[in-house]
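Note that one protein chain is taken out, while the other chains of the complex remain in position.
Residue numbering begins at 1 within each chain, and the chains themselves are lettered A and B in the order written.
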Amino acid sequence: MAISDLTTRLQEKFQESILDVSEYNGEVSINVKGLVILEILSFLKSDGFNFLVDLTAVDNLTLGGYDRFAVVYHLLSHENVERIVVKAYVPEEKPSLPSVESLWKSANWQEREVYDLYGIEFEGHPNLIRIMNPDEFEGHPLRKDFPRQGREQRKDFPVVERMTRGKRL
Amino acid sequence: MGLIHDTKSNVLTTTVEAAVNWGRKNSLWPMPFGTACCGIELMAALASRSDIARFGAEAIRFSPRQSDLLVVAGRITIKMMPVLQRIYEQMPEPKWVISMGACASSGGVFDTYSVIQGIDQFIPVDVYVPGCPPRPEGLLDGLMKIQKLIEKETFSDYSKRK
Partner (left out) sequence: MNPQVTAKSLETEKMVLNFGPSHPATHGTLRVIMELDGETVIKATPEIGFLHSGFEKLGEHLDFNQYVTITDRMNYLSPLCNNVAYALSAEKLMNIDVPKRARYIRILMCELSRIADHLLSIGMLAVDIGAFTVFLYGFRLRENIYDLFEAATGTRLTTSYTRIGGLMRDIPEGFETGVAKVLDEVGKVADEIETLLNRNRIWQKRTKGVGVISKENANSYGITGPAARATGVDWDLRIKEPYSDYDEFNFDVVIGVNGDVFDRYLVRMEEIRQSAKICRQVLDKMPGGEVNIDSDSKFVLPPKEDVYNSIEGLIHHFEQIMPNRGMIPPKGESYVATESPNGELGYYIVSDGSRTPYRVRTRPPSLINYSIFSKIMVGGMISDAVAILGSLNVIAGELDR
């Protein structure tokens, strides 16, 4: 089954929700609006893309794009051995889009990761809490405006003294 | 230690310090706090070829309450630091700490928001082992350095321990 055939069907079905279809080096990416992602992915799942390989996000602050954040879904069809990339764009203010945890359980932790590192909320996620950073961490480190060395979080600990020898060796 | 050459009486004269230090340095019980790559080289030091048992430190204990040598092997992150401090505090005196590898000693290549840039900012460290990761031989050298530190301890050092 040709990917181009699939993309035409997608465009017919979802029309203006599909922003565009791009291709780089044989890798097809479908750029869509964030709010319809659950419908589009369930359509693709019923169309043979049975495996969610990877779920991540990109901060388009300096790259440019339809919106500030793109949540990137890599799908794989075991049967046809085909891959497709779906990018769902969400705006800078109150970034949120529907969770796809109901389609693939593997989305559960990866959506938490995206929430932790980018601050994008997934509606309908059963347990949307930080996964990588401590609960009290402030900010979302993979956003482009977050400094690489953090905001002094790594200095914020009590010092345990050597309680034994009087002199420091 | 001086051995008196009178085999009939089997007497050994020594100081308390020498005897205690000799015992301590040859029976270190490490608590491996291996988090990353260095943990694998720590395992290599335990395995057949390097065999840390030659230095009397093969009794690996994962309970801090049973061990006297903390080997911090790997990156320590902001989420892990409270755990490490808790473990250090739980270890009974006397205790020593090896900071194994570049990441534990200085953050290494990970100059990022979540990696502690050297655990010695927050807990005391006795010996630093450089390398990314250090070879097992490097760790053994660090262990011997700890043994040398123990050798030098005096009675007044013990009394300072609580």
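Quick notes on this structure:
Heads up, the rule we're going with is that a residue touches a chain if its C-beta (ideal position, glycine included) is under 8 Å from a C-beta of that chain, and two chains touch if they have at least 3 such contacts.
Quick caveat, the model's predicted, so the values are computed rather than measured.
Contact with the omitted chain, checked across B:Glu41, B:Asp68, B:Asp126 or B:Glu153, is made by B:Glu41. In the full complex, the hidden chain is touched by subunit A at residues 24-25, 27, 29, 50-54, 56, 58-59, 62-63, 72, 74, 78, 81, 83, 85, 104-106, 108-110, 113, 117, 130-134, 141-142, 144, 146, 148. The set of subunit B residues touching the chain not shown comprises 32-37, 39-41, 43-44, 47-49, 62, 64, 74-75, 77, 79-80, 83, 87, 109-115, 132-133, 135.
In the analysis below, only the chains that are shown with their structure count from here on.
If you average the CA atoms of subunit A and of subunit B, the two centres end up 42 Å from each other. Subunit A makes touch with subunit B in their complex at residues 132-134, 137, 141, 146-151, 153-166, 168-169. Interface residues of subunit B facing subunit A in the complex, by the touch rule stated above, are 78-79, 81-82, 85, 88-89, 93-95, 111-117, 121-124, 126, 149, 157, 160-162.
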